[in-house]
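With one protein chain removed, the remaining protein chains of the complex are shown where they sit.
Letters A, B, C, D and E mark the chains in the order given here, with residues in each chain numbered from 1 onward.
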Amino acid sequence: MDVVTFGETMIRLAAPGFQRLEQVTSLTVTVGGAELNVAAGVARLGLKSAWVSRLPDNPLGRMARNKANEFGVDTSHIVWTSEDRMGLYFVEYGAAPRASSVLYDREGSAISRIRPGEVKWDEVLRGARLFHTTGITPALSDSAAAVVAEAMEAAKRQGCLVSYDLNYRAKLWSAQKARQVQEPLMAMVDILSTTEEDTEKVFGVKADSYVDVARRLIDRFGFKVVTITLRETPSVWRNTWTAIAVDREGNVYDDKVYDIEIVDRVGGGDAYTAGFLYGYLTQGVAAGVQYGNAFSALKQTSWGDFNWATRAEVEALIRGSGLRIAR
Amino acid sequence: MDVVTFGETMIRLAAPGFQRLEQVTSLTVTVGGAELNVAAGVARLGLKSAWVSRLPDNPLGRMARNKANEFGVDTSHIVWTSEDRMGLYFVEYGAAPRASSVLYDREGSAISRIRPGEVKWDEVLRGARLFHTTGITPALSDSAAAVVAEAMEAAKRQGCLVSYDLNYRAKLWSAQKARQVQEPLMAMVDILSTTEEDTEKVFGVKADSYVDVARRLIDRFGFKVVTITLRETPSVWRNTWTAIAVDREGNVYDDKVYDIEIVDRVGGGDAYTAGFLYGYLTQGVAAGVQYGNAFSALKQTSWGDFNWATRAEVEALIRGSGLRIAR
Amino acid sequence: MDVVTFGETMIRLAAPGFQRLEQVTSLTVTVGGAELNVAAGVARLGLKSAWVSRLPDNPLGRMARNKANEFGVDTSHIVWTSEDRMGLYFVEYGAAPRASSVLYDREGSAISRIRPGEVKWDEVLRGARLFHTTGITPALSDSAAAVVAEAMEAAKRQGCLVSYDLNYRAKLWSAQKARQVQEPLMAMVDILSTTEEDTEKVFGVKADSYVDVARRLIDRFGFKVVTITLRETPSVWRNTWTAIAVDREGNVYDDKVYDIEIVDRVGGGDAYTAGFLYGYLTQGVAAGVQYGNAFSALKQTSWGDFNWATRAEVEALIRGSGLRIAR
Amino acid sequence: MDVVTFGETMIRLAAPGFQRLEQVTSLTVTVGGAELNVAAGVARLGLKSAWVSRLPDNPLGRMARNKANEFGVDTSHIVWTSEDRMGLYFVEYGAAPRASSVLYDREGSAISRIRPGEVKWDEVLRGARLFHTTGITPALSDSAAAVVAEAMEAAKRQGCLVSYDLNYRAKLWSAQKARQVQEPLMAMVDILSTTEEDTEKVFGVKADSYVDVARRLIDRFGFKVVTITLRETPSVWRNTWTAIAVDREGNVYDDKVYDIEIVDRVGGGDAYTAGFLYGYLTQGVAAGVQYGNAFSALKQTSWGDFNWATRAEVEALIRGSGLRIAR
Amino acid sequence: MDVVTFGETMIRLAAPGFQRLEQVTSLTVTVGGAELNVAAGVARLGLKSAWVSRLPDNPLGRMARNKANEFGVDTSHIVWTSEDRMGLYFVEYGAAPRASSVLYDREGSAISRIRPGEVKWDEVLRGARLFHTTGITPALSDSAAAVVAEAMEAAKRQGCLVSYDLNYRAKLWSAQKARQVQEPLMAMVDILSTTEEDTEKVFGVKADSYVDVARRLIDRFGFKVVTITLRETPSVWRNTWTAIAVDREGNVYDDKVYDIEIVDRVGGGDAYTAGFLYGYLTQGVAAGVQYGNAFSALKQTSWGDFNWATRAEVEALIRGSGLRIAR
Partner (left out) sequence: MDVVTFGETMIRLAAPGFQRLEQVTSLTVTVGGAELNVAAGVARLGLKSAWVSRLPDNPLGRMARNKANEFGVDTSHIVWTSEDRMGLYFVEYGAAPRASSVLYDREGSAISRIRPGEVKWDEVLRGARLFHTTGITPALSDSAAAVVAEAMEAAKRQGCLVSYDLNYRAKLWSAQKARQVQEPLMAMVDILSTTEEDTEKVFGVKADSYVDVARRLIDRFGFKVVTITLRETPSVWRNTWTAIAVDREGNVYDDKVYDIEIVDRVGGGDAYTAGFLYGYLTQGVAAGVQYGNAFSALKQTSWGDFNWATRAEVEALIRGSGLRIAR
């Protein structure tokens, strides 16, 4: 196993064709969640991955498992329960000056009720190269936060790298609580993915440049590498996207800026992380930034949280494929 | 106001075209819930009705309100909250030998957290002719049960008739709890709608004939009238449907049996109740059974909890309209 | 040219999936109209056909022309106008005990404003074997009725057979007016297609058996052949269908009864006429009844006014193809 | 009642996904019409509104009523008829260099046949704050124009403000007739919404600036306030939008320019009017322009004539919400 | 690994809603093929399974792999090629008197060009309990037939049971060639699934009863068990279904007859085989027939080649679950 991720996946119900949720008569259905998105992404790029979660044993829970399977993600460590519900979220696609929006309905989800001891982390992580989770998981509940700590400790015991996407969700917890819960975890993290906004909100880290933000985070928490994604939104349908990374040795890695016609940006950050982890684990930080950027840019051009782009497409984009029709 | 109903409405997400939930990529969306179905039904037939509930102030809550408005149901007494969620349910349409099925996801819904005092029942019911709720509402939570009692007491004070559909839901409470909570309520009920199965499960009332079941219920609780619906299911796509009523004076009312090609049977019982209440309030018990039967038969031939049949169509069916194409 | 037909075609807007019109958020779109249905049907079976009408030169009018073209029907004699509108009709599919229904919106259509002299009938019909129209066309307006008479007279001059489907539409005219207008036309008709109901309503012809009805019609109007279709509707989704014909010599032709799972019965009568005319023109009355019956039965199993069945399928059905899957 | 509007609503049949009408096999269905759009808009923003019209008592007429109800618009003053038809319109969405287009099919609609005396305007308008109609209504027929005059006179008697959107439709009448019919009406109008093009075409009012156009209109007709909307169309999918207002005292009100990614611009002007009336009635002209602009900008980002934006969204946009995804 | 299957899977393009293929404007897409259907079915019921095939490395080939993964089927032994195409098939759903039909477009598919040696069968089958293929695979090409023989020989070496579904496809080969190629294979087969028609066509085995057919097959080829499925087709939408099995010891196993409302019968035979293999491997022949029958009956009530029924649903049906809605 190359990568093991842990976190919530929800049923994603999206309003078709720029409709507002109040007016829909149908919703498109798939699944999505930050950590499964990453597991699916690295599997798509060629690594072996597993996703750990807690799911209700009903059609919606099975749908989440099936979709993970469809991408070749190992689902054998999922904890099944006959209680509790599947979290859901509703997506509305925007058009300037109306931003896209997401309505979460995740209260009482099966994973928010996970408890330490339910997952045999040492068994799960034995032989794995990297464990990944995000700031959403400990925000779900105190017991979920305890399981995150438990998993990271096992990762350290098993010699896995630990990757963490800060992913601050203000609807789930306050910045203060986010800081208090996550600060102790940071000591176990090797790779941090984040945005400038989130690090300022959660850790109060602020600087004149992205590179300085990354450096201060490394100074404070001792990360091996920090990678920061940068999105500009001149309009809803047209964004620019790039990323940088800084390593503990102070090297700075950047990449070209992609001009993206946005089809669906939800999951764009997770696609970056997946691409980054693939590049990092196979070739190093510079490749991480390139694969992450290109994989994310491609993700944002099609529908759903998961990224159907192939590694060949990613590599063609890195080399500079054009916009003429491919026949 | 002729009829005021009180209860939960959920967002109804249905799998299209006999798909199983696990395989869907889209879901059709509308709303439904026993008490709103009744309010919408009687409005459709020409009475003035209102529906009382507690809804989250988000697009899903507003959708429920909008759909009630669309049928001309007064929604001005809804209690709005910025907390809590909207209940949902998922429908799978069956084909023999696979029955249709409903998956509820209603835990933590706004209405389950309603508390006595939130609705000004005396104001709501002043001048109303009839108050209607079902056995689902007290099953949602203890506080919801307390609000049902509160509403019925106000109804009695305001001189409203009280109508109750027993509607036992085993997923929400045990038969024992259902009996314990509802027995005290029955004293305030004038009109009971039910099925043979439910009365046996909840009240242990059993007899050789439907008429005897109704009589025993009247004897025990003193109802003005009991009406029982009768469905036979030779297959999933073809059911028969009829109903009877018995009044306190011992009169028995029955009606022809409809042979129904089932498009969507969810809401069929509520359509019966709506038709019954319309007939009862305008013309008496015999008309109640006829309108209820015909309105329900028509409901089951189209999609959704609500019934789009017109009163003219109902009356034509009672008179015996044929199956030739109407041009 | 084998067959020339004349009449209205409308845009057909159908409610999907047993929805009621009031609840739809989309409508499926195609075109249909009795006389074009016949022209398309005989073309499908291998004859050369043309359809004459009057259409507005807008996207809806062009759509009607295009769909006729798609079936290989000659549309070069259509009269185009920059005034007037396209007629429309809305279809609701039923389920027992609710019949299917059609809502017409054809007032002010371009063809209802056609005037004698706009079509050069002698040119159109020169060399044609048969002219066909139905009782709908003269019902559209007095001027349309005058054009029907004009066309029939030209048909007689050109030596064409004249075929007429009585097709009584109570929404368009009274039985009395229908009789008054059509009685003079009948003298020019060679082949009459009808149902027992329509001949009773329009001509007051009634008898103990279908054969006697046909005989009385022949006696009264001197038709070469009368063909009567017979539908039974035990339910909306399951009908039986057959037909008989009687010729002037008194020969009676009948055929097996088809048990049909109804997908869309609108256009079923026109499919019969098309099959009948094909069989009659190529092989005689007996073949007419067989082709008409089988072609109509197949039409009723798929969606739309037009019949996509092939001649090979029709002939296989006449020979008795089974219900096992065709691989 | 805050606002009463009067005018036609049609069934709106839109070609999905940039298809041309000639090629569609389905059409999306909703309703729309200038005056109902305004009534729905102000109701959405929190005012009480009613819409008056004349509708056929068939599923299409009821659909219009239902959709008005869905937005909380009072429909109790609609005049129902068993004659006449529902007007329809067909929408094609464009892409540069092809503009979007609308094909109207409204001849013979029920409202075009309304006659003075059918609506009891004094009863309808008693206690209302404002009556609104547009230049489309008197264009429908002479009798509809007479009813507009009748309504405005009642409005004056009842002390209602009169609001009028000039909305010139060249397909319905000539500029000359539009001037002749509307000039007498203008004396009763307090608030005029219009565009530079329309005032030039109808009243021959032309000036170097929008403000001067507004001033000349006030000088000529004595309006309390004139508001003019300004759209630039660099492409079909990207427009800019703003508006100004000038009051009788000569004050000029303007607002920021919105850069809009156009999903559906039909109804954009009506959304402006709704927002303007809401702002004007609650806070004055300056707020009118701001609410109108923002409400219209949001409307143009989603599908349908009606505007599903909430007042909270409008106010956030006025304050300057960004384009980042709302979670 | 419990079960390994080998064969073609195609992209399945189905006409929606009883449309004829010539008229569609969209097709629903999934994948299906006899041997993958079986692998997916046994995985659904709880066994571990793998599917071996040869696929083009393009989106269609990957879609087949993904869908197998989605059901938890191991796809690691698939042979990928940059040449050749994916087979396709088109489905039309029938209605009496029109049978459903399938149009194959499988010429030149990647698997038809598989050659001996491309799959390492001994590695694939090491430790597996059962190998399954059908009469379709050797019919694809001579080289595919050679690979079937190669696989069976490896199965024998590895101690796997060999299961074979005769599945005669007249479009792929003549009965004579089918016999010539398959007769030598039969010696290696332990479990034969078939129908009366197929055994008569291919092997000329005919008898007065299904049981006698099975016995003669066992006598001739020495199978451990023969199982025969029995479908009656009173109409297209309503079939009956059952099966029997006979073992080498002469025991006869039968089961109840299911009355099925047919949604999609394609894949029904494969579902039977999957259920039979599950029951046989876990509990014996009697359970095989019961699981096979129930699993197949449920499959035919939903859309697609794969069966989304759960083992719990199968077992409930065996016990006799009713047709009342499941809430």
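Basically, a residue touches a chain if its C-beta (ideal position, glycine included) is under 8 Å from a C-beta of that chain, and two chains touch if they have at least 3 such contacts.
This one's a predicted model, so the numbers in the text were calculated from it and none came from an experiment.
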item: Among D:Ser235, D:Asn251 or D:Gln283, the residue in touch with the chain that has been omitted; value: D:Ser235
item: Identified contact with the non-displayed chain, of E:Phe90, E:Trp121 or E:Phe221; value: E:Phe90
item: Candidate in contact with the missing chain, chosen from E:Met1, E:Leu60, E:Ala207 or E:Val257; value: E:Leu60
item: Interface residues of chain C (partner: the chain not displayed); value: 66-67, 69-72
item: Touching residues (missing chain, whole complex) on chain D; value: 17-20, 22-23, 94-102, 104, 169-171, 233, 235-237, 265-266
item: On chain E, residues whose C-beta touches the chain left out of the figure; value: 13, 16, 20-22, 24-30, 58-60, 62-63, 66, 85-86, 88, 90, 92, 103, 105, 107-108
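Convention: only the chains that are shown with their structure count from here on.
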item: Least hop count linking chain C to chain D through chains in contact; value: 1
item: Computed distance of Cα centres, chain C from chain B, in Å; value: 45
item: Shared interface positions of chain D, touching two or more other chains; value: 16, 25, 66
